[in-house]
Each structure stands twice: as structure tokens, then as C-alpha cells.
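Missing here: one protein chain of the complex. Every other protein chain is in place.
Labels run A and B following the written order; every chain starts at residue 1.
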Amino acid sequence: MMNIPGSGIFKGMVVTARNMVGSYLLKERLTTEQYPEERPTLPENARSFPFLVYDGTDPEAGMRCVSCKICEKECPPQCIYIVQDRDAAGKALKRPKVFNIDIAVCMSCQICVEVCPFESIRMDNAYELSSYDRFGSLVLDKAKLLKSNAYYQSIHPTEAAETDGRIEADRLKKEAAAAAKAAAAQKAAAEKAAKAAATPAEPAAPATPAPQNPEASA
Amino acid sequence: MITAVLEKIHSGLPGAHVELVNNPSPCAQHSLLVGAADARAVAEFLRDDLQFDFASNVSGVDWPPRKVKESVVRKETVDGVEKEIKETIEHDVPGYLEAVYHLYSVARKCGPITLRMRTVDRDKNVSLPSLTPVWKSADFQEREVFDLYGIRFDGHPDLRRLLMWDEYADHPMRKDFVPPDDFEYEPTPHDNVLKRVKAREATEGEGA
Partner (left out) sequence: MSTLAINSTSSGDARTLDLSLGPQHPSTHGVFRMNVTLEGETVVKLKPVFGYLHRNHEKIAEGNSWLAAMPYTDRLDYICPITNNWAYAVAVEKLAGIEVAERAEYIRVIVGELTRLQNHAAFLGFVLGDMGAWGSALMYAFREREKILDLFESLTGARMMCNYMRFGGCRCDLPPGWIEGATKVVDKFPAFLDEMEALLTGNEILLARLQGVAPLSAARAINGGMSGPVLRASGVDYDIRKVDGYGIYNRFKFRIPRGEVGDCYDRFMLRVIESRESLQILKQAIAGLPGGPIINPKAKLRGFRPPVGEAYGRIESPKGELGFYVISDGTDKPYRFRIRPPSLINLTLLEELCLGTKIADVMIILGTVDIVLGEVDR
């Protein structure tokens, strides 16, 4: 066997040389991505920070969030801040007035997405978010967080399709329930009407038996 | 397994204060509460005779004074008739600090055995014997328990703080620890720290 001193180092250098020359010839040896000219293709599931989904074209009107505050409660580093909206009379509305996420604190754990019952908060995959302004650009308010469902479908197609499927199924179930309720109400009303029609036009209160002739002898 | 170990300890070291503490969880990892005076002897017995040679984990636990409810049934004669009356008695359990040791046996590939040692109270009598001379792996962990809970381990070769700096005075993992708010940091608008800073500044302003 090779017992020449230095043969081990020589074998190592052969490996290094192979890697160096190979990086000119083979694609898989050249693994450096020339960022920022070449950007990595992120897999579909990649997540960075949360955003709020709205349906349709109007962010405020189509917002799915109903300000239930479950995500605020479950967030581990407590980076979500929600204030519920109230109408002129002071009654609580099902929408948030203030929805801030401090993405300098957020740890991208995705727990808010998992616990949201209304499919309204999802993970974005934008990662070039550095700025010089700590509170101006890194505390995202409602306006910056609201992004359309079309955007969500473009970044996470499979997840968006599943979410849309669930929302559609819920809507159909609600419609079916409403229809069933309406049908049941109609049936009850019809039964009531039928009952009223079935009993004969009342001779006033059960006729008292014609008074016996008191004089009739037994 | 723990009951067998307990029996062996009682037969090997008669008079040692060791009792079983029940663990209601489904994993049934019951523990042995060892008195402070007998802890070293019990530890050496476990290591040498029963071959528990691997001290895997040393934790501190803080039990502040609490009220424990117990429902008891007592018999009482009312109007000559003996009745059973159920009532809930609440008694105060004084606070203590605890050091919990998890032991495994590498030689016999079994475990865990849980040992507990309790201090007398939480402020004045907080010393426990150190088991570092028995298992060296307890060295840094006992230092950490001293640092974060305040239990003094007698017989430890080098009892200093581990994670906090040496001049630090408090014991952070205790349940009554008040986190400091006199540091320079800009919390976000809804942070609790900001509220406490404002409250403190308000009282200081009044006092000044």
C-alpha cells in the first residue's frame, strides 16, 4: 500500500483539484448563486412573515379578519396588536380597527396561521425587508398587511386552493343549512295552515245537547 | 422499578429518610424524596450498589407557599345517629425549593430514577448537599440551579454563578422574580414593559 509520507495529503489535494476543475465543467460542482443578480427559487411552502387576506378588490370590505384576537393570544413573542372596531353607537364590529404586526419581533413560527379559524392570516414569502427605520418600516399596520386573495394564490397555489375549497365548502354548508331551515319553516307554516283548514267550519262550541223535556217522565 | 429501588435503599441503608412521591401523570415516573442529611449516602449507594452511574439531569423547581385543598370524610354523631360528613379542608403548604435529579444506569441500560431534595424554606435555609462528588455531571447543573434559584450546594467544588454574571444579585427563575424595566430599549406600542416604565416614572416623578 502507499506508505510514502505525504500520500494522504496528496490524495486530499486530488479531491480538491477535482472539485476546482469540476466547477468549470459540471453544473453540480458550481453551487454559488450570484445573488442579487440571480435570486433563489423558493419552494412553495417558504414562509417569512404574516399578511392578511382579503377577497375581491376592496381591501377593507373584503377583509376576512373578524378581530377574534386568537392569533394575538397564541403568538409566542406577542408581536400582534389588535384593536376591535366599534360603530358610532359603541357596539363592537366584526373587523379590526388596528392590526399591527411587529416583524422585528415576529419569529415566523406560523402559529397564528394554524390557529386562525377564519382563514384570514397567512404567511408571505417576501424576504428583502431590511430598512433603516425600526418603527416606520418594521411595524406593519393593517394597510401594509392586507393583500388580495389573488396574490395569495400566486405565491402559495396549493394552500390557496385548499383554503378556497374550505371556504367554498363552508359557504355551501351554510347555504344548505339556511335552505333547510327555510324549508323547515315553510313546512311548519304549511302544516299549520293545513291543520287550520282540516278542522270543519266550527259550529260554535260543541253543541249543548238539546235540553231534555223536563216534563218528560222517565 | 422505583419501588424495587426504594426497597433496596431501605434494606441497604436502614434509617435513611427516603419516601416515594407519586406522579399522577400517565408516564408514572415516580420520584424518591430524600432527606438532606442522607442524600450523599443514598447517592453513593445508588451509584455503587445499584449501578445508577449516569446523572442525566439536575433541575431546580420553585414551589412558593400555596394552599392545598383536601377533601376528608369524617364521622360525627348527630342526634345519636352516626353520619359521614364530607368536607374540604384547606391547609397551607409552606414554600420550598427543590432540586430534582434524574439518574440512569448505563451499565444495566435502565432508568430513569428521579431523586428530589427539598430545602426547608425559600429564603433563609436554602442549602442542600451537593452530589457533584458522586456524579461529576452535576457540576455545571448545580451551579446553574444555584444561579437561577438560589439553592446553595454544600460540598460543591466551585459554586459560582453560571449563566448570569458574578455580581448579579437576584435569582431569575423564581416565581416571584420581578423582571427589570430600567434598561434602554424601545418596546413596541403595546408592550407591557412600556406600561411598567410609565408607572414607575410616574411614581418617581411624584416622589422627586
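Keep in mind that, in the parts below, a residue touches a chain if its C-beta (ideal position, glycine included) is under 8 Å from a C-beta of that chain, and two chains touch if they have at least 3 such contacts.
From a predicted model like this one, the values you see are computed outputs, not experimental measurements.
Though it is not drawn, the left-out chain touches A, B in the full complex. Looking at A:Q110, A:S137 or A:Q153, the residue that reaches the missing chain in the full complex is A:Q110.
Within the full complex, the residue among B:K8, B:R40 or B:H102 touching the omitted chain is B:H102.
Note on the undisplayed chain: of the listed residues B:A4, B:C27 or B:V73, the one touching it is B:C27.
Annotation for subunit A: contacts to the undisplayed chain at residues 5-9, 11-12, 14-16, 19, 31, 42-47, 70, 74-76, 107-111, 114-115, 123, 158. Residues of subunit B that touch the chain left out of view are 23-27, 29, 53-57, 59, 61, 100, 102, 106, 109, 112, 114, 135-141, 161-165, 172-173, 177.
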